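Every protein chain but one is kept in place in this view of the complex.
Letters A, B and C mark the chains in the order given here, with residues in each chain numbered from 1 onward.
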Amino acid sequence: MLTIGIDIGGTKVAAGVVDEEGTILAQALRPTPADRPDQVAETVADVVRELSADRQIEAIGVGAAGFVDETRSVVRFAPNLAWREEPLQKKITELVGLPVVVENDANAMAWAESKFGAGRDQDHIVCITVGTGIGGGLIFDGALYRGRWGMGAELGHMQVVPEGKKCGCGNLGCWEQYASGNALVAHAREISTATPERARILLELAGGSIEGEEVTEAARQGDEACLEAFASLAEWLGQGMADLAAILDPGCFIVGGGVSRASDLFLDRARDSFQRRLTGRGHRPFAEVRLAELGASAGLVGAADLARQR
Amino acid sequence: MLTIGIDIGGTKVAAGVVDEEGTILAQALRPTPADRPDQVAETVADVVRELSADRQIEAIGVGAAGFVDETRSVVRFAPNLAWREEPLQKKITELVGLPVVVENDANAMAWAESKFGAGRDQDHIVCITVGTGIGGGLIFDGALYRGRWGMGAELGHMQVVPEGKKCGCGNLGCWEQYASGNALVAHAREISTATPERARILLELAGGSIEGEEVTEAARQGDEACLEAFASLAEWLGQGMADLAAILDPGCFIVGGGVSRASDLFLDRARDSFQRRLTGRGHRPFAEVRLAELGASAGLVGAADLARQR
Amino acid sequence: MLTIGIDIGGTKVAAGVVDEEGTILAQALRPTPADRPDQVAETVADVVRELSADRQIEAIGVGAAGFVDETRSVVRFAPNLAWREEPLQKKITELVGLPVVVENDANAMAWAESKFGAGRDQDHIVCITVGTGIGGGLIFDGALYRGRWGMGAELGHMQVVPEGKKCGCGNLGCWEQYASGNALVAHAREISTATPERARILLELAGGSIEGEEVTEAARQGDEACLEAFASLAEWLGQGMADLAAILDPGCFIVGGGVSRASDLFLDRARDSFQRRLTGRGHRPFAEVRLAELGASAGLVGAADLARQR
Partner (left out) sequence: MLTIGIDIGGTKVAAGVVDEEGTILAQALRPTPADRPDQVAETVADVVRELSADRQIEAIGVGAAGFVDETRSVVRFAPNLAWREEPLQKKITELVGLPVVVENDANAMAWAESKFGAGRDQDHIVCITVGTGIGGGLIFDGALYRGRWGMGAELGHMQVVPEGKKCGCGNLGCWEQYASGNALVAHAREISTATPERARILLELAGGSIEGEEVTEAARQGDEACLEAFASLAEWLGQGMADLAAILDPGCFIVGGGVSRASDLFLDRARDSFQRRLTGRGHRPFAEVRLAELGASAGLVGAADLARQR
């Protein structure tokens, strides 16, 4: 029994036919009509038609960044695509004539990792997606947890510093201002401005345009500023995991997202930071801290699999 | 079908026969043998014998402060009674010959409130017990959430101030250092020392010994210092609820515990603080903030009912 | 014996002939050639010529925002006018043939207040200029304190929140991010976005464009959001004064700058906050917290008087 998973990103719509083992049998890609958010449903329909031409498809799972309502039908608010109360399920169903479920993309990713990836032996999982911001997905007793209105697991918006750095969400001191990819790059830039002699490798590599790739590469070559920025990210990641463990006592954390490709530069220290900061340490086991396994297609695979559960 | 619920506190063991509607049919009380923690099981057995003399009892539910393991059998660590890896279930079962389950007391209270109290119309509940510290209980999809090892919902130990006030758990800046009854009293004491002219009512009432009751009474009479301490508690309570809502998106919060008896002095402001601080406000409903309804017997009732689920 | 004081602002150059009692005998004004910072010296010379046409002038004192070097000659760095190592003294002296001293504008203001204004009976003064940012001036043993390189009294850049809000200076958590006019307006805007119902008066008054005047007026009319923003400013102002008193033990604080025109909305609470937070309170006198008296011409008068001391 096959389903199609769709991952709607800011620049492209990735789609795949997925079987019950989480294997992708076929893929297709379209550019996201970002300036016409009302056209996204048609793009999805188009790619579904291509992929379902010669296959029996049971249902469609769509993953998108933003708040998705508890009926898995409507995107209430999406920062990237300027959606407000977008009835995505209804639009796509009308176009393709198949059952559709809509999911938050980080939830979809978490589900894929829990079923087919790093968490397949675990029942209580906190999945942390460290990209430009921080997203999350929660697996409790083997099921995806969505919250009362489908808006749970916005892990990046716990406050970790009272009156701290301004966040895009309007609040101050959110976790993602200290432990995300954007925080990492901002930190490295700050150090390189303040004390350029500590950022020689970075400044040489980047030539004025410091982005995540340059920070990672410079850190690997021993740049002091970038190593410090990664160390700070790791400490804050551990702090957030300690907070989440106090609340949720998961069996494992799974760290994914774009920044996790540089896990050699921060994951050991994040684990150490978590263990030093966990309340009740000494009287309880430590949750494992694992790296995500499925890479960039996790969202697509997870959405496809969640479409089976209607 | 009747069960007995037991609430093991630092000073007394409260027990009650509870029916399926959560009604207490009979009660009994014993002093806790606090200096002989190994004797607690016998005290429990004793009270069970008394209560079960003329009734058919199906099972026993025991609530205790501390980390209870995921099999609901062993108290791994209890600060009040100096228990370490105490096999409470085994001991009591051997003494009374009935099935026994052990639960964390805040979990038991949360369960009672969710089934028979303030949350009976809700499926996703975060229960916050504001006493000397802060405890918690989580109800997800109508079931009690315990975490992988039974240690979830230690809500009081989220860090809210980096490098903040020292907590009894060994960490710095835990939530319960800012929003619990102990925090309230400490705060009022500090203000009264620093600026006695703002604490005239309190100082007159307390005559040197400032405890929670004096702080509450003085606040009701308009004492500036105590009103400020309650305002601070309310703001921090709201901040913590905003953090928990970002993670868990509950339908409601239930605030209980000893401090909640003074809810007129802080609950409205805590709700307001929560709403001002919630990430994504404007694009999502606000969880309700409700007062617990079952009072001091919630723990006993919850433990009794949880004993039905084996 | 007369001197001329000049206050170089971002939009206008204000000049005045000042006698030994601090009285302004004549004034003149020119627009600042802000897009031609190298022309400022000529504007100053022009206004000096006008004012000295029929008077005997002994020296010129120039006040400017920015870091002025310890010889009172060179503006090393001025954010508003894009000056770097600007030899202002030399340029003006060459043009007008009179002795010239250059001073930081907040230092000049502090000096005027200490000699002719709110601090004339005091020898140890910390002057706090609360405008868009926070500037300062220090009077120790009756003399202006400049520091080793003339860069002392940058009071707005003490860190008060570790990893706090980003400051224009590149650091995080500077005092002026919490207690300046800009902080006030930002805070009021945030509350009005988060909970518009608490900012009804402000939103009606401001009609979309919230600036300092609207926040002040709305606070006076009882707007909840604006009162909260002022309360926060007052608390932080008091905290900073407590820190400065721990270090400097002044006899008084003088609060000036544009925001001080709304002193009825924050000064009492700032004083109270200072007294609650002062280390060693109970064993030491409290420094007075006074309002500046000389208004907008303080900078000009102070610069003129400092020109007498060469």
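The criterion applied here is as follows: a residue touches a chain if its C-beta (ideal position, glycine included) is under 8 Å from a C-beta of that chain, and two chains touch if they have at least 3 such contacts.
Note that the structure is a prediction, hence the values are computed from the model and not measured.
Peer 1: Quick one: which shown chains sit in contact with the chain that's not drawn?
Peer 2: The omitted chain makes contact with A, B, C across the full complex.
Peer 1: Using the touch definition from the top, which of C:Q39, C:Q221, C:T279 or C:Q309 touches the missing chain?
Peer 2: C:T279
Peer 1: In the whole complex, not just what's shown, which of C:L155, C:L205, C:V255 or C:A270 touches the removed chain?
Peer 2: C:L155
Peer 1: Of A:D69, A:D105 or A:E163, which one is in contact with the hidden chain?
Peer 2: Hidden-chain contact among the options goes to A:E163.
Peer 1: Footprint of the hidden chain on chain B, which residues?
Peer 2: 161-166, 170, 172-173, 178, 190, 193-194
Peer 1: State which residues belonging to chain A touch the missing partner chain.
Peer 2: The list for chain A reads 162-163, 191, 194-195, 272, 275-277, 281-282.
Peer 1: For review purposes, identify every residue of chain C that touches the missing chain, sorted by number.
Peer 2: Touch set of chain C with respect to the missing chain: 67, 76-77, 84, 122-124, 136, 138, 140, 145-155, 157-162, 167, 169-171, 174, 239, 242-244, 246-251, 277, 279-281, 283-285, 287.
By our rule, only the chains that are shown with their structure count from here on.
Peer 1: Over half shared or under half: which fits the residue numbers at the contact of copies chain A and chain B, same or different?
Peer 2: Answer same: the two copies use largely identical residue numbers here.
Peer 1: For chain A versus chain C, what separation do you get between their C-alpha means, in angstrom?
Peer 2: Chain A and chain C have C-alpha centres separated by 47 Å.
Peer 1: How many angstrom lie between the CA centroids of chain B and chain C, rounded to a whole number?
Peer 2: 51
Peer 1: Whole-Å distance, chain A centre to chain B centre, using C-alpha means?
Peer 2: Each chain reduced to its C-alpha mean, chain A and chain B end up 34 Å apart.
Peer 1: At which residue positions does chain C touch at least two other chains?
Peer 2: Residue numbers touching two or more other chains: 162-163, 194.
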